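Note that this complex is displayed minus one protein chain, with the remaining chains in position.
And then chain A:
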Amino acid sequence: MDDQTALLKTQLYAACEEACSGDPDRLFTQEDLTALDVIPPKDIKKLLQLIQILTNERLFAPVHLHSGLAWRLRPEAEAAKYKQLSSHDQVLVYEIIDAAGAEGAWQQDIKRRLNVQDNALRKALKELEAKRLVAQFTTVENISKKMWIKANIKPSSRATGGPWYTDQFLDEAFIEALQSVVMSFIKNRGSYLSKGERSTRSMSPVLPKKGIINGATSEAAIKSKKRTADAISKDETPSAPAARPRKTIRLPLPAGYMEYPTTEEITAGIQAAEVAKGQPLKQEHVQELIDVLVWDNRVEEIRMGNRVGYRAVRITKQNPSLYSKPGDEDFWEPRSNGLTSVPCGKCPVFDLCEEGGPVWAGGCEYFDQWLT
């Protein structure tokens, strides 16, 4: 390798480094490399030589793409680690683990790809581990798999399961607690808390948390107006709804309400409340939580143009208090229908039941319990 080549090599590497400063995972194809203006144009031979050298020095890592070969830049510090490797096996194994990056490589996979003896592989891995180049970890997707990763990087969120996993286990308590936070946030922002006392006219209206309305549209005004209307027909209708003692209840907001919280707002709310300090929650994580609440039939999506907000379902049936302990029944009254209340709805031997059969309604013990 003459001086000129060495110089060009350094130049090329520096140019590449600069080109991929924004995106460290950028891949360079042959065209990209020529476009860097380091190699004299059309001198493919030189380019080939340089790439060969760089690859040998582990500064370039070849990547096979559908469109052909490309190279990824490897930092010099990383490349230096290859120098510590003593055996050929170690190099091969380390290459695979290195290429796998944050996802990690499965031991079986390494073995299959290298086609080496089990103990050779184990030996190589042991040596690598001793040199603190690789580390073993487990992925949440399959706890029994032996996974290897470079020692200096952390497993990807896919492997760790993101914020929902603590030590490879789904942290259900954490999820549940966060869900109730999200729930109460949505409930609070997307409904109106009506206190029972307000039904008497003299009381001042409970002010909505956002924007106080004065004058005509305030509750008091509506109320007083309404009374006059009511007074007219009072003789015939002793206004049953008003007479009924009112409880504290959450009320739906008028149609067209634009402030139903969106995912961003909920995320911001959670961050502000500092409920998940150790685990900074990103928007996509909060979205996952909301999705689950939607599937749970606790929350529904409401679209206002481009704004996708969320609000609680059956708001008047909700427990008006915002904070419920985990495990509390969140609805005021659970729904029921014929099949949920009759013992047959839950009967484990429903399909066996018939007149004259081993089980029948006349002698059914579930009915016995239910009827007494």
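Basically, a contact is a pair of C-beta atoms (placed from the backbone, for glycine too) under 8 Å apart; a residue touches a chain by one contact, two chains touch by 3 or more; residues count from 1.
Following the convention adopted for this analysis, contacts and distances are computed from a predicted model.
**Student:** Refer to UniProt and select, among "Glutamyl-tRNA(Gln) amidotransferase subunit C, mitochondrial", "Large ribosomal subunit protein bL19m", "fructose-2,6-bisphosphate 2-phosphatase" or "DNA-directed RNA polymerase III subunit RPC3", the name of the complex member that is left out.
**Tutor:** The record names the chain that does not appear here as "DNA-directed RNA polymerase III subunit RPC3".
**Student:** With the full complex in mind, choose from A:Arg122, A:Lys154, A:Lys282 or A:Lys346 the residue touching the hidden chain.
**Tutor:** A:Lys346
**Student:** Touching residues of chain A against the unshown chain: what are they?
**Tutor:** 141, 164, 169-170, 172, 175, 191-194, 205, 208, 210-213, 215-219, 221-226, 228-230, 232-233, 235-243, 250-259, 288-289, 291-292, 295-297, 300-305, 313-317, 334-342, 344-346, 350, 353, 355, 360-364, 367, 370-371
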